[in-house]
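Moving on, here comes subunit A:
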Amino acid sequence: MMGGPWLFDIALGVLLVVLAIASIHARNLYAGVVMFISFGLVAALTWTYLGAPDLALAEAAISAGLTGVLLFAALARIGNTGSTPFTPRRLPALLCLAVAGLLMVTLWPLARNPSVLPGMAMANLPRTGVDNPVTGVLLNFRAWDTLLELAVLLVALLGSRGLRPTPEEEPVPWPLLTAWSRLLVPLLTLFGGYLLWRGGNWPGGAFQAGAMLAAGAVLLRLNGLLPEVAWRNPVVRGLTIAGLALFATIAALTAWLGDGWLNYPPGTDNALMMLIEIIATLSIATVLTLLVAGNKTELEP
Partner candidate 1 sequence: MSLSWTGILPLAVVLSSLVPGLLIFTLREDQQQLRTFLNLLGAVIKLVLVALMLYGVSQGAVFRFEFPFLPEAGILLHGDALSLQFVSLSSVLWLATTVYAIGYLEGAALKSRFFGYFSLCVSATVGLALAGNLVTFLLFYELLTLATFPLVVHTGTPEALRAGRVYLAYTLGGGALALMGIALLHSIGGTESFTTGGYLAPLMAEHSASLMLAFGLLVAGFGVKAALIPLHGWLPMAMVAPAPVSALLHAVAVVKAGVFGLVRLVYNVYGVDVMDALHLNDPLLWVASATIIYGSLRALTQTNLKKRLAYSTVSQVSYIAFGVGLLGPLAAAGALAHLVHQGLMKVTLFYCAGAFAQTLGVHRVQEMNGLGKRMPATMAAFTVCALGMIGIPPMAGFISKWYLGLGALQVNKEWGLAVLVISALLNAAYFLPLIYRGWFSAPGKEGWPAEKTFQTRLTRLPESHWMLVVPCLFTAMLSLLAGLFAASDLSPLAWGLLIVDREFQP
Partner candidate 2 sequence: MNFALVSLSIPLFTGLLLLMIPRYGGPWVVLSSTLSLAAAVASLVEVVDSGNQAVLLGGWPELLAIRLHLEPINALLLAFTALIQLLVSLYWSRNCRNDGFWALASLLHATLAALWLSGDLFNWYVTLELLSLVSVSMVALAGKDSIKPALNYLFLSLLASLCYLLGVAIIYGRYGVLDFQILSRMTVGDTSTAMAMLLMTLGLMVKGALWPLHLWLPPAHSRAPTAVSALLSALVVKGPLFILTLLWTRMAPMELTDKGGEFLAVMGVFALLVGGWCSFRTPLLKEMVAYSTVAQLGYVMLALGLMLQWQLRETLVALWLFVLAHGLAKTSMFLAAGEMQRIFGNKRVTALRGASQTAPVAMFAFAVAGGSLIGLPPSGGFLAKWLLLEPLFYDLQRWPLAFAVLLSTLVSAAYVFRIVTLAFDRAERGQAPSRDRVSEWLALLPALLVWGMALVSEPLILWLTRVAQ
């Protein structure tokens, strides 16, 4: 699976490094952002090549897609004028090269000794009621990390929502784009649902599906087809905290009724996990939509 010819590796590696340096030091910001998005896509390619399909999906959807949209939105508000290319001084560059060399020295011996955890993870996978090992780890073995991660997403929204809203004009709908999005969004939703459903056994899962749905919602919002997604509206608020609230309540209930925190009762773990996944997807989709295209002109409640 891994033995591809070395030419492909070198191409990927060089592409990654060149795109990285170009995106930071590009003359004007617009070019930098575009190159960063292509860096994200090449990184997604690398993850698939290194045998991590889940990550490739997430990288493409979240880091290349949504981060790209966020960067473009910020660029639209900040304007390209502020992009004063800085003078690349010698000293920090050399310093960082030295750091890279030092890292290499320490990472070099690690390449050989594999760890014991994957074996244990595989052994315990059947008891989790899920076939995809990554989802197994995410929702069972390290469920506490995922719970806190949902909290991180929510806090990012709270933080950005607390800022003074910057005035921003309503997006003017444009016929061809509206037609295209009417076609694309159903497909996106379908694909998101499919990703969510297959998360149990094959690469996929809540975060990738959430990102898909968010992309669809942002597209509709930009074309004015979706009514204003406002924090005032209790349904939207409810949705954003639904994922974290449900996960926390399940954790508390398993401790209170069951036999330990996040210790799903044997019979129902598959159903419970599916419930968590669905609500988490909706919650992530809402949060990401609010982050990307949240209505900025509304006042705090």
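Before moving on, here are some points about what is shown:
Keep this in mind: a contact is a pair of C-beta atoms (placed from the backbone, for glycine too) under 8 Å apart; a residue touches a chain by one contact, two chains touch by 3 or more; residues count from 1.
On how the list was made: all candidates are chains of the complex that A comes from, given by their letters.
Owing to the predicted nature of the structure, the values given are computational and were not obtained by experimental measurement.
Chain contacts in this complex place subunit A in touch with candidate 2, from the set 1 or 2.
Across the complex, candidate 2 is touched by residues 102-103, 105-107, 109-110, 113-117, 120-121, 124, 140-145, 148-149, 151-152, 154-156, 158-164, 234, 237-238, 240-241, 244-245, 248, 251-252, 255, 259-264, 300-301 of subunit A.
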